[in-house]
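Excluded from the complex is one protein chain; the other protein chains are retained at their positions.
Take a look at chain A:
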Amino acid sequence: MIFKQIRSVNASARLHSKLYSSTTHFGYRTVAQEEKEKLVRGVFSNVAENYDYMNDAMSAGIHRLWKDHFVSKIDPGRRPGGNELSFLDIAGGTGDIAYRILEHAAKEHGDFESKMIISDINPEMLGEGVKRFENTKYHSKSRQGERVSFKVQNAEVLDEIPDNSQDLYTVSFGIRNFTDIPKALSTAHRVLKPGGVFACLEFSKVTNPLLAQVYSTYSFNVIPLLGQVLVGDHDSYQYLVESIDRFPDQETFAQMIRDAGFATNGAGYENLTFGVAAIHTGVKPIV
């Protein structure tokens, strides 16, 4: 048993050093680890205001369907006879996943008690979320609003989130921007309760080679152009496309989730739209 553990730790360390030695990548550029956080912050500060508008433009609105499916798949909400839950939405800046989770819990489970923490490393992105929530029933002066809190946090550390405290950890189109993904995964493992679920929605690899060709042509040529035309920012969108391409494929990422200590059901992921995006889930076993 010990050997097995050592082997899996070694494997994850190898993967880790391969992907993230003292340098890391920022899109296709290789940069020092400390620098990536700053660069990513720059990108998202640039795009914060137009983030959801651009998502609509780039994906023809499909990102909304993905997000709806993501939330209905994880089916958040207090169960009959159970306790209220704690939700943690990481890289949740603009708050659209958090809002969907709260609405789903209310509509499907009559849950008006569970708590939501929205966390993002980027204060500008988080500011967008605060602004958006002010226009909903979860605004800061309402009773419902008390259930929601916003925290500027680095997902690799989450120093304000205690161990074993959360029931659900969601991260949607965020994890590929993290400097050290294995570290973020083990932090997710730390903050979740036993039985708590890690759920990630992220761009992934198109499996059909023909469609992959079409998709890569589209993403490398059209998306930076859209960024240029619609919001006057070519470079940030160039980064987005490159970072999508660099992100590990479905199987590799599922394995990284298992290496962080999560159990997966079967393969542990579901492809959306031919694998343009994928939903990965893992559950924290009893420790």
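By our rule, a contact is a pair of C-beta atoms (placed from the backbone, for glycine too) under 8 Å apart; a residue touches a chain by one contact, two chains touch by 3 or more; residues count from 1.
The definition used in the following text is that contacts and distances are computed from a predicted model.
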*Between "Alpha-1,3-glucosyltransferase", "Large ribosomal subunit protein mL43", "Ubiquinone biosynthesis protein" or "Integrator complex subunit 4", which matches the UniProt record of the unshown chain?*
"Ubiquinone biosynthesis protein"
*Tell me which residue among A:Pro182, A:Gly261 or A:Gly275 touches the hidden chain in the full complex.*
A:Gly261
_Tell me which of A:His25, A:Arg41, A:Lys193 or A:His234 is the one touching the absent chain._
A:Lys193
*Mind pulling the chain A residues that touch the left-out chain?*
1, 4-5, 8-9, 11, 73-76, 78-83, 85, 167-168, 192-197, 199, 255, 258-259, 261-266, 270, 281-283, 285-286
